[in-house]
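Only a portion of the chains appears, each positioned as in the full assembly.
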Amino acid sequence: MNLPLSLRRLLTIICEASLEPELVRELARLGARGYTITEARGQGAHGLRDGSWGASANIRVEVLCDELTAEAIVDTLHAGYSANYGMVMFVTDVAVLRPDKFRGAPG
Amino acid sequence: MPFEPVILFFVLGLVAGIVRSDLKLPGVVYEALSIFLLLAIGLKGGVELSRHNVADLALPALVIVAVALLIPLAAFPVLQRLGRLPRADAASIAAHYGSVSVVTFAVASSYLASRGEPAEGYMVVFLALLELPALVMGVALARRGAADTRWGKLFHEVLAGKSIVLLGGGLLIGWLAGPEGIQPLDRVFFDLFKGMLAFFLLEMGLVVAGRLADLRRAGVFLAVFAVLMPLAGGLLGVLTANLLDFSVGGAMLLATLYASASYIAAPAAMRIAVPEANPALSIGASLGITFPFNLLVGVPTYHWLASHLAGVI
(Lines give C-alpha, C1' and ligand atoms only; values in the text may rest on other atoms or scores of the structure.)
Protein backbone atom coordinates (compact mmCIF):
# COMPACT_ATOMS: atom_id res chain seq x y z
CA MET A 1 0.00 0.00 0.00
CA ASN A 2 1.19 3.49 -0.67
CA LEU A 3 -1.25 6.24 0.22
CA PRO A 4 -1.35 9.41 -1.88
CA LEU A 5 0.04 12.51 -0.16
CA SER A 6 -1.13 16.03 -1.00
CA LEU A 7 0.59 19.34 -0.56
CA ARG A 8 -0.46 21.68 2.25
CA ARG A 9 1.13 24.55 4.15
CA LEU A 10 2.46 24.31 7.67
CA LEU A 11 2.44 27.72 9.31
CA THR A 12 4.53 27.98 12.48
CA ILE A 13 4.06 30.95 14.81
CA ILE A 14 6.38 31.59 17.75
CA CYS A 15 5.12 34.31 20.08
CA GLU A 16 4.53 35.42 23.65
CA ALA A 17 2.40 32.98 25.61
CA SER A 18 0.07 35.78 26.68
CA LEU A 19 -1.20 36.02 23.11
CA GLU A 20 -2.58 32.48 23.16
CA PRO A 21 -6.27 33.18 23.81
CA GLU A 22 -6.49 35.85 21.10
CA LEU A 23 -4.43 33.84 18.67
CA VAL A 24 -6.64 30.81 19.00
CA ARG A 25 -9.71 32.91 18.36
CA GLU A 26 -8.14 34.47 15.27
CA LEU A 27 -7.12 31.08 13.90
CA ALA A 28 -10.67 29.77 14.19
CA ARG A 29 -12.09 32.95 12.65
CA LEU A 30 -9.71 32.73 9.69
CA GLY A 31 -10.70 29.17 8.90
CA ALA A 32 -8.00 26.98 10.45
CA ARG A 33 -9.39 23.54 11.24
CA GLY A 34 -6.97 22.87 14.06
CA TYR A 35 -3.68 23.82 15.66
CA THR A 36 -0.96 22.38 17.84
CA ILE A 37 0.85 24.22 20.62
CA THR A 38 4.09 23.43 22.42
CA GLU A 39 5.68 25.45 25.22
CA ALA A 40 8.84 27.25 24.10
CA ARG A 41 11.46 29.72 25.16
CA GLY A 42 13.99 31.63 23.13
CA GLN A 43 15.68 34.82 22.17
CA GLY A 44 15.07 37.38 19.50
CA ALA A 45 14.69 41.08 18.91
CA HIS A 46 12.69 41.43 22.12
CA GLY A 47 15.50 39.96 24.24
CA LEU A 48 15.73 36.74 26.20
CA ARG A 49 12.48 34.98 26.96
CA ASP A 50 13.58 32.09 29.14
CA GLY A 51 10.19 30.86 30.30
CA SER A 52 11.18 31.09 33.94
CA TRP A 53 7.88 32.79 34.73
CA GLY A 54 4.62 33.51 32.97
CA ALA A 55 5.63 36.85 31.52
CA SER A 56 8.70 35.42 29.78
CA ALA A 57 7.17 32.28 28.26
CA ASN A 58 6.69 31.70 24.56
CA ILE A 59 4.47 29.32 22.67
CA ARG A 60 5.09 27.59 19.36
CA VAL A 61 1.90 27.21 17.37
CA GLU A 62 1.57 25.06 14.26
CA VAL A 63 -1.30 25.28 11.82
CA LEU A 64 -1.73 22.89 8.93
CA CYS A 65 -3.86 24.54 6.29
CA ASP A 66 -4.18 25.42 2.62
CA GLU A 67 -2.27 28.26 1.03
CA LEU A 68 -5.06 30.82 1.22
CA THR A 69 -5.70 30.26 4.89
CA ALA A 70 -1.99 30.47 5.67
CA GLU A 71 -1.77 33.76 3.85
CA ALA A 72 -4.81 35.14 5.61
CA ILE A 73 -3.42 34.20 9.00
CA VAL A 74 0.03 35.60 8.29
CA ASP A 75 -1.42 38.86 7.03
CA THR A 76 -3.83 39.27 9.94
CA LEU A 77 -1.35 38.43 12.65
CA HIS A 78 1.32 40.59 11.10
CA ALA A 79 -1.03 43.56 10.93
CA GLY A 80 -2.47 43.05 14.38
CA TYR A 81 0.40 41.93 16.53
CA SER A 82 3.92 42.06 15.19
CA ALA A 83 4.41 45.75 15.97
CA ASN A 84 3.83 45.28 19.69
CA TYR A 85 4.58 41.63 20.42
CA GLY A 86 7.51 39.32 20.09
CA MET A 87 6.47 37.15 17.17
CA VAL A 88 8.02 35.09 14.40
CA MET A 89 6.16 33.26 11.62
CA PHE A 90 7.31 30.92 8.91
CA VAL A 91 5.64 28.74 6.32
CA THR A 92 6.76 25.31 5.07
CA ASP A 93 5.44 23.03 2.35
CA VAL A 94 4.37 19.69 3.74
CA ALA A 95 2.78 16.54 2.39
CA VAL A 96 -0.32 15.25 4.15
CA LEU A 97 -2.59 12.24 3.85
CA ARG A 98 -6.09 13.60 4.25
CA PRO A 99 -5.89 17.06 2.68
CA ASP A 100 -9.56 17.80 3.38
CA LYS A 101 -8.78 17.87 7.09
CA PHE A 102 -6.69 20.97 6.49
CA ARG A 103 -8.80 23.01 4.10
CA GLY A 104 -9.87 26.52 4.86
CA ALA A 105 -13.44 27.08 6.01
CA PRO A 106 -15.40 23.95 6.98
CA GLY A 107 -17.17 22.50 4.00
CA MET B 1 18.34 40.75 63.58
CA PRO B 2 17.06 43.52 61.35
CA PHE B 3 15.95 41.27 58.48
CA GLU B 4 13.62 38.40 57.78
CA PRO B 5 15.62 35.17 57.16
CA VAL B 6 13.24 34.31 54.35
CA ILE B 7 14.76 37.16 52.36
CA LEU B 8 18.04 35.28 52.27
CA PHE B 9 16.44 32.89 49.82
CA PHE B 10 15.81 35.77 47.47
CA VAL B 11 19.46 36.78 47.78
CA LEU B 12 20.55 33.20 47.13
CA GLY B 13 18.47 33.06 43.96
CA LEU B 14 19.80 36.43 42.85
CA VAL B 15 23.40 35.36 43.38
CA ALA B 16 22.81 32.01 41.67
CA GLY B 17 21.36 33.83 38.66
CA ILE B 18 24.20 36.33 38.54
CA VAL B 19 26.92 33.68 38.63
CA ARG B 20 25.00 31.85 35.89
CA SER B 21 24.32 28.78 37.99
CA ASP B 22 22.49 25.95 36.26
CA LEU B 23 19.99 26.15 39.12
CA LYS B 24 16.58 26.70 37.58
CA LEU B 25 13.20 26.34 39.18
CA PRO B 26 11.08 25.11 36.27
CA GLY B 27 8.37 27.55 35.14
CA VAL B 28 5.81 25.02 36.29
CA VAL B 29 7.09 25.28 39.87
CA TYR B 30 6.79 29.07 39.67
CA GLU B 31 3.18 28.61 38.58
CA ALA B 32 2.39 26.09 41.30
CA LEU B 33 4.00 28.18 44.03
CA SER B 34 2.22 31.35 43.01
CA ILE B 35 -1.11 29.49 43.00
CA PHE B 36 -0.34 28.17 46.47
CA LEU B 37 0.60 31.59 47.86
CA LEU B 38 -2.40 33.39 46.38
CA LEU B 39 -4.83 30.77 47.60
CA ALA B 40 -3.27 30.54 51.06
CA ILE B 41 -3.32 34.32 51.52
CA GLY B 42 -6.92 34.43 50.37
CA LEU B 43 -7.95 31.65 52.76
CA LYS B 44 -6.19 33.31 55.67
CA GLY B 45 -7.98 36.57 54.95
CA GLY B 46 -11.30 34.80 54.53
CA VAL B 47 -10.98 33.08 57.89
CA GLU B 48 -10.22 36.46 59.48
CA LEU B 49 -13.11 38.01 57.64
CA SER B 50 -15.49 35.41 59.08
CA ARG B 51 -14.62 36.84 62.49
CA HIS B 52 -15.68 40.36 61.50
CA ASN B 53 -18.73 42.13 60.29
CA VAL B 54 -18.05 42.58 56.59
CA ALA B 55 -20.12 45.77 56.47
CA ASP B 56 -17.67 47.44 58.86
CA LEU B 57 -14.99 47.12 56.21
CA ALA B 58 -16.90 48.99 53.52
CA LEU B 59 -15.86 52.47 54.56
CA PRO B 60 -12.15 51.78 55.15
CA ALA B 61 -12.12 49.84 51.87
CA LEU B 62 -13.53 52.83 50.03
CA VAL B 63 -11.00 55.19 51.55
CA ILE B 64 -8.12 52.82 50.88
CA VAL B 65 -9.04 52.31 47.24
CA ALA B 66 -9.67 56.01 46.65
CA VAL B 67 -6.34 57.03 48.16
CA ALA B 68 -4.58 54.25 46.23
CA LEU B 69 -5.72 55.83 42.99
CA LEU B 70 -3.60 58.85 43.79
CA ILE B 71 -0.53 56.70 43.19
CA PRO B 72 -0.94 56.14 39.44
CA LEU B 73 -2.36 59.64 39.07
CA ALA B 74 0.79 61.10 40.59
CA ALA B 75 3.19 58.67 38.94
CA PHE B 76 1.88 59.19 35.43
CA PRO B 77 2.81 62.87 34.95
CA VAL B 78 6.17 62.28 36.67
CA LEU B 79 6.97 59.48 34.25
CA GLN B 80 5.67 61.30 31.20
CA ARG B 81 7.06 64.79 31.90
CA LEU B 82 10.16 64.24 33.99
CA GLY B 83 10.98 60.83 32.55
CA ARG B 84 10.01 61.78 28.97
CA LEU B 85 8.46 58.37 28.56
CA PRO B 86 5.83 57.79 25.86
CA ARG B 87 2.24 57.98 27.09
CA ALA B 88 1.69 54.23 26.91
CA ASP B 89 4.80 53.42 28.92
CA ALA B 90 4.12 56.09 31.51
CA ALA B 91 0.57 54.80 31.95
CA SER B 92 1.60 51.17 32.14
CA ILE B 93 4.31 51.83 34.74
CA ALA B 94 1.90 53.98 36.75
CA ALA B 95 -0.54 51.07 36.74
CA HIS B 96 2.13 48.65 37.99
CA TYR B 97 2.91 50.92 40.94
CA GLY B 98 -0.74 51.61 41.70
CA SER B 99 -1.45 47.89 41.90
CA VAL B 100 0.08 45.62 44.53
CA SER B 101 2.61 42.82 44.94
CA VAL B 102 1.27 39.78 46.76
CA VAL B 103 4.68 38.40 47.67
CA THR B 104 5.90 41.69 49.11
CA PHE B 105 2.77 41.67 51.24
CA ALA B 106 3.52 38.11 52.34
CA VAL B 107 7.07 39.02 53.31
CA ALA B 108 5.80 42.02 55.28
CA SER B 109 3.32 39.77 57.11
CA SER B 110 6.14 37.34 57.92
CA TYR B 111 8.22 40.22 59.15
CA LEU B 112 5.46 41.25 61.54
CA ALA B 113 4.80 37.68 62.65
CA SER B 114 8.43 37.02 63.49
CA ARG B 115 8.42 40.21 65.61
CA GLY B 116 5.16 39.25 67.31
CA GLU B 117 3.62 42.50 66.10
CA PRO B 118 -0.14 42.03 65.52
CA ALA B 119 -2.07 43.40 62.55
CA GLU B 120 -5.65 43.50 61.35
CA GLY B 121 -6.25 40.09 59.77
CA TYR B 122 -8.54 41.50 57.11
CA MET B 123 -5.77 43.52 55.44
CA VAL B 124 -5.72 40.82 52.79
CA VAL B 125 -9.19 41.98 51.73
CA PHE B 126 -7.65 45.29 50.75
CA LEU B 127 -4.88 43.45 48.97
CA ALA B 128 -7.51 41.84 46.76
CA LEU B 129 -9.39 45.11 46.31
CA LEU B 130 -6.30 47.11 45.37
CA GLU B 131 -5.29 44.89 42.52
CA LEU B 132 -7.76 46.10 39.92
CA PRO B 133 -8.48 49.84 40.21
CA ALA B 134 -4.97 51.05 39.39
CA LEU B 135 -4.94 48.88 36.30
CA VAL B 136 -8.14 50.47 35.06
CA MET B 137 -6.69 53.88 35.83
CA GLY B 138 -3.53 53.00 33.93
CA VAL B 139 -5.48 52.00 30.85
CA ALA B 140 -7.60 55.14 31.08
CA LEU B 141 -4.42 57.22 31.22
CA ALA B 142 -2.95 55.39 28.25
CA ARG B 143 -6.10 55.74 26.20
CA ARG B 144 -7.27 59.21 27.11
CA GLY B 145 -9.34 60.31 24.16
CA ALA B 146 -8.78 57.12 22.17
CA ALA B 147 -11.90 55.25 21.16
CA ASP B 148 -10.67 51.73 20.64
CA THR B 149 -9.88 50.81 24.23
CA ARG B 150 -10.45 47.13 24.90
CA TRP B 151 -12.12 47.65 28.26
CA GLY B 152 -13.97 44.39 28.03
CA LYS B 153 -10.77 42.50 27.57
CA LEU B 154 -9.08 44.38 30.38
CA PHE B 155 -11.83 43.70 32.87
CA HIS B 156 -11.97 40.08 31.88
CA GLU B 157 -8.19 39.73 32.02
CA VAL B 158 -8.03 41.12 35.55
CA LEU B 159 -11.27 39.91 37.11
CA ALA B 160 -10.87 36.43 35.67
CA GLY B 161 -7.09 36.58 36.12
CA LYS B 162 -5.55 34.07 38.43
CA SER B 163 -4.66 36.55 41.18
CA ILE B 164 -8.22 37.77 41.65
CA VAL B 165 -9.72 34.32 41.18
CA LEU B 166 -7.43 32.74 43.77
CA LEU B 167 -7.33 35.61 46.26
CA GLY B 168 -11.05 36.22 45.90
CA GLY B 169 -11.91 32.53 45.78
CA GLY B 170 -9.74 31.88 48.83
CA LEU B 171 -11.38 34.77 50.69
CA LEU B 172 -14.80 33.39 49.90
CA ILE B 173 -13.95 29.82 50.84
CA GLY B 174 -12.28 30.93 54.05
CA TRP B 175 -15.24 33.12 54.87
CA LEU B 176 -17.83 30.40 54.11
CA ALA B 177 -15.98 27.59 55.83
CA GLY B 178 -14.77 29.60 58.83
CA PRO B 179 -11.90 28.63 61.14
CA GLU B 180 -13.16 25.11 61.91
CA GLY B 181 -13.97 24.34 58.30
CA ILE B 182 -10.50 25.36 57.17
CA GLN B 183 -8.69 23.79 60.10
CA PRO B 184 -8.00 20.41 58.41
CA LEU B 185 -6.35 22.37 55.60
CA ASP B 186 -4.12 24.34 57.97
CA ARG B 187 -1.30 21.87 57.62
CA VAL B 188 -0.93 22.75 53.97
CA PHE B 189 -2.09 26.31 53.65
CA PHE B 190 -0.78 27.84 56.87
CA ASP B 191 2.00 25.64 58.23
CA LEU B 192 3.75 25.37 54.89
CA PHE B 193 3.26 28.99 53.99
CA LYS B 194 6.60 30.34 55.04
CA GLY B 195 8.60 27.49 53.53
CA MET B 196 6.78 27.92 50.24
CA LEU B 197 7.43 31.62 50.39
CA ALA B 198 11.12 30.82 50.79
CA PHE B 199 11.04 28.73 47.62
CA PHE B 200 9.14 31.39 45.75
CA LEU B 201 11.66 34.01 46.80
CA LEU B 202 14.49 31.77 45.62
CA GLU B 203 12.75 31.60 42.26
CA MET B 204 12.10 35.35 42.23
CA GLY B 205 15.80 35.92 42.85
CA LEU B 206 16.56 33.85 39.76
CA VAL B 207 13.94 35.71 37.73
CA VAL B 208 15.21 39.09 38.84
CA ALA B 209 18.78 38.09 37.98
CA GLY B 210 17.56 37.23 34.49
CA ARG B 211 15.97 40.65 34.10
CA LEU B 212 19.00 42.69 35.10
CA ALA B 213 19.65 43.32 31.41
CA ASP B 214 16.26 45.03 31.20
CA LEU B 215 17.37 47.37 33.93
CA ARG B 216 19.99 48.85 31.67
CA ARG B 217 17.32 49.61 29.10
CA ALA B 218 15.28 51.24 31.83
CA GLY B 219 17.87 53.91 32.52
CA VAL B 220 18.75 56.06 35.49
CA PHE B 221 15.52 57.99 35.70
CA LEU B 222 13.45 54.86 36.06
CA ALA B 223 15.88 53.42 38.61
CA VAL B 224 15.50 56.48 40.81
CA PHE B 225 11.74 56.43 40.31
CA ALA B 226 11.64 52.75 41.34
CA VAL B 227 13.20 53.62 44.70
CA LEU B 228 11.45 56.91 45.48
CA MET B 229 7.98 55.85 44.40
CA PRO B 230 7.65 53.04 46.97
CA LEU B 231 8.91 55.35 49.71
CA ALA B 232 6.26 57.91 48.80
CA GLY B 233 3.66 55.15 48.59
CA GLY B 234 4.72 53.78 51.96
CA LEU B 235 4.35 57.17 53.58
CA LEU B 236 0.92 57.61 52.02
CA GLY B 237 -0.04 54.20 53.35
CA VAL B 238 1.02 54.97 56.91
CA LEU B 239 -0.90 58.26 56.86
CA THR B 240 -4.02 56.65 55.44
CA ALA B 241 -3.81 53.90 58.05
CA ASN B 242 -3.58 56.51 60.79
CA LEU B 243 -6.68 58.17 59.42
CA LEU B 244 -8.45 54.81 59.67
CA ASP B 245 -7.13 54.05 63.16
CA PHE B 246 -5.26 50.90 62.14
CA SER B 247 -2.72 49.29 64.45
CA VAL B 248 0.99 49.78 63.80
CA GLY B 249 1.09 46.39 62.09
CA GLY B 250 -1.89 47.30 59.93
CA ALA B 251 -0.32 50.62 59.02
CA MET B 252 2.85 48.88 58.00
CA LEU B 253 0.93 46.42 55.83
CA LEU B 254 -1.03 49.18 54.13
CA ALA B 255 2.23 51.05 53.56
CA THR B 256 3.62 47.90 51.95
CA LEU B 257 0.57 47.57 49.73
CA TYR B 258 0.84 51.15 48.53
CA ALA B 259 4.61 50.91 48.16
CA SER B 260 4.69 47.62 46.29
CA ALA B 261 4.41 47.29 42.54
CA SER B 262 2.53 44.47 40.86
CA TYR B 263 4.38 41.96 38.74
CA ILE B 264 1.80 39.22 38.39
CA ALA B 265 -1.52 40.82 37.51
CA ALA B 266 -0.25 44.09 36.03
CA PRO B 267 2.13 42.74 33.37
CA ALA B 268 -0.52 40.32 32.13
CA ALA B 269 -3.22 42.97 32.04
CA MET B 270 -1.09 45.71 30.45
CA ARG B 271 0.15 43.35 27.75
CA ILE B 272 -3.45 42.88 26.64
CA ALA B 273 -4.86 46.34 27.25
CA VAL B 274 -1.87 48.57 26.38
CA PRO B 275 0.18 46.37 24.08
CA GLU B 276 2.28 49.25 22.76
CA ALA B 277 3.85 49.76 26.19
CA ASN B 278 7.26 48.12 26.49
CA PRO B 279 7.10 45.45 29.21
CA ALA B 280 10.88 45.55 29.69
CA LEU B 281 10.51 49.01 31.24
CA SER B 282 7.65 48.34 33.62
CA ILE B 283 8.87 44.89 34.68
CA GLY B 284 12.46 46.06 34.88
CA ALA B 285 11.46 48.79 37.32
CA SER B 286 8.83 46.95 39.37
CA LEU B 287 10.51 43.55 39.56
CA GLY B 288 14.13 44.48 39.02
CA ILE B 289 14.36 47.36 41.49
CA THR B 290 11.24 47.99 43.55
CA PHE B 291 10.67 44.37 44.54
CA PRO B 292 14.18 43.78 45.97
CA PHE B 293 14.22 47.31 47.40
CA ASN B 294 11.00 46.64 49.28
CA LEU B 295 12.21 43.27 50.52
CA LEU B 296 15.55 44.49 51.78
CA VAL B 297 14.95 48.11 52.72
CA GLY B 298 11.32 49.01 52.29
CA VAL B 299 9.61 46.61 54.66
CA PRO B 300 11.70 47.55 57.73
CA THR B 301 11.40 51.21 56.73
CA TYR B 302 7.60 51.06 56.56
CA HIS B 303 7.59 49.36 59.95
CA TRP B 304 9.74 52.16 61.33
CA LEU B 305 7.48 54.77 59.72
CA ALA B 306 4.35 53.08 61.07
CA SER B 307 5.80 52.94 64.59
CA HIS B 308 7.02 56.52 64.61
CA LEU B 309 4.06 58.13 62.90
CA ALA B 310 1.49 56.16 64.90
CA GLY B 311 -1.24 58.56 65.96
CA VAL B 312 0.00 61.62 64.07
CA ILE B 313 -3.33 62.01 62.27
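Order as written gives the chain letters A and B; numbering starts at 1 within each chain.
Heads up, the rule we're going with is that contacts are C-beta pairs under 8 Å (C-beta built on N, C-alpha and C of every residue); 3 or more make two chains touch, one makes a residue touch a chain.
Treat the numbers as computed from the prediction; the structure is a model and nothing was measured.
Peer 1: Tally up each chain type across the whole complex and write it as a label-plus-number formula.
Peer 2: Composition of the full complex, by label: A x3, B x3.
By definition in this document, only the chains that are shown with their structure count from here on.
Peer 1: Averaging only over C-alpha atoms, locate the centres of subunit A and subunit B and give their separation in whole Å.
Peer 2: Whole-Å distance between the two chain centres: 35.
Peer 1: Would you tell me which residues of subunit A are touching subunit B in their complex?
Peer 2: Contacts found on subunit A: 16, 18, 22, 39, 46-48, 50-57, 81, 83-85.
Peer 1: In their shared complex, at which residues does subunit B touch subunit A?
Peer 2: 24-25, 27, 30-31, 203, 206-207, 210, 213-214, 263-264, 267-268, 271-272, 275-276, 279-280, 283
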